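My questions will all concern the structure given below.
In this view, the complex is presented without one of its protein chains, the others remaining in place.
The first chain written gets the first letter, and so on, giving A and B; residue counts start at 1 in each chain.
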Amino acid sequence: MSADLGVWAYAITRDDGGTDVSSLTGVADAGVRAARAAGLTVLVSDVDLAEFGEVALRRNLEDLAWLETVARAHHSVIDAASRLFPLLPTRLATVYSSDESMAAALGPRREELLAALRRVGGRVEWGVKAYAAAEAEPDDRVPAQAADAGDAAGGRGAGLAYLKRRRAQLSSRADAWQSALAAARAVHAHLASHAVLTRLHPPQSPQLSGSQRPMMLNAAYLLDANDGTGFAARVAAAADTHPELELDLTGPWPPYSFTADDGQDGR
Amino acid sequence: MTLARDIVPADLPAQRVALVDLLDRVLAGGVVVTGEITLSVADVDLVTISLRALLASVSALATPAAEGTT
Partner (left out) sequence: MTQPVRYRLDGDDDPRSAERGLASLVLTIVELLRQLMERQAIRRVEDGTVTDEQAERLGCALMQLDERMSELVEKFGLEREDLNIDLGPLGPLLGD
């Protein structure tokens, strides 16, 4: 008995009729084909619903190993294709029951998608994350045995002294935070002025980012494809100007963050 | 994909940074085009217990005057 198949989507592009994606390999080692839908072209793979159907997806998406494998395969198709023509990545785990249902879903969105394609044509995304740099006094722990001058008689006043020390530490941390936040805003404003569009993402939690340092900025910038070197130089200069931040630049990416109409105008 | 960094937080292995950035984009980015019989899952939490939710729920439990108690 043949498997029930679904249609896994990678990206949307214009229907130019000449899209050759036969050399690409996608999720679950499936081949990639260009499907015509609603006057657009969608890069897709045919996938087994036993692994990629709704129930299976909800289970598999919580398996980090599975998710990593599929996410990398998904991205590799998008990345390779984005070097050939402008495209809009579709969100991971967009699965249709058939080409026909995919066309029905895309039909109403056709003009909006064409506009988005024009917006990203010849452009790439760069990401900048800013972390608050490690403070001068990293050790937040107050030693319990610290004895101030007035604590002689059996540690009298030690409790009050502890509270005063903690208040001072928290206060200086607050100042450092404010300083890093102001710096992050300044850096974003500066970088945004050199971008076509920008998108601010929520800062990542330490569990997600893997960093002990708080994330002060998580932004995406849409740039003309040949602006990358200049942009990287600006980020490096911004890092020099703001030692209270650690900056992390990644890219170029396909325009994941710029498929919808709500990016902020840079210029 | 090129990584152009000036200062990198010393505690981030390169592999983990790449995966986090990737998942951030493929899970929360990209266009969402859903129809009646499509399946699309968005905003999957990688940490199944969110500390923010935890903080919101325990902050109501924190009592101010914990005198002499642990």
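Keep in mind that, in the parts below, a contact is a pair of C-beta atoms (placed from the backbone, for glycine too) under 8 Å apart; a residue touches a chain by one contact, two chains touch by 3 or more.
Source: prediction; values computed, not measured.
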| item | value |
| --- | --- |
| Given A:R36, A:R166 or A:R185, the one touching the chain that is not displayed | A:R166 |
| Selected residue (touches chain absent from view) among A:A80, A:A158 or A:A260 | A:A158 |
| Listed residues A:A3, A:L84, A:A174 or A:A189, member touching the removed chain | A:A174 |
| Residue numbers in subunit A that touch the chain omitted from display | 62-64, 141-142, 144, 155-163, 166-167, 170-171, 173-174, 177-178, 205-208, 210, 212, 214 |
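Here is the rule we go by: only the chains that are shown with their structure count from here on.
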| item | value |
| --- | --- |
| Intercentroid distance (Cα basis), subunit B paired with subunit A, Å | 11 |
| In the complex with subunit B, residue positions of subunit A that touch it | 6, 9, 12, 53-54, 57-58, 61-62, 64, 67-68, 71-72, 74-75, 79, 88-97, 101-102, 104-106, 109, 113, 116, 127, 131, 133, 201, 204-205, 207-213, 228, 232, 235-236, 239-240, 246-253, 256-257, 259-260 |
| Interface residues, subunit B side, partner subunit A - complex | 1-9, 11-13, 16-42, 44, 46-48, 50-52 |
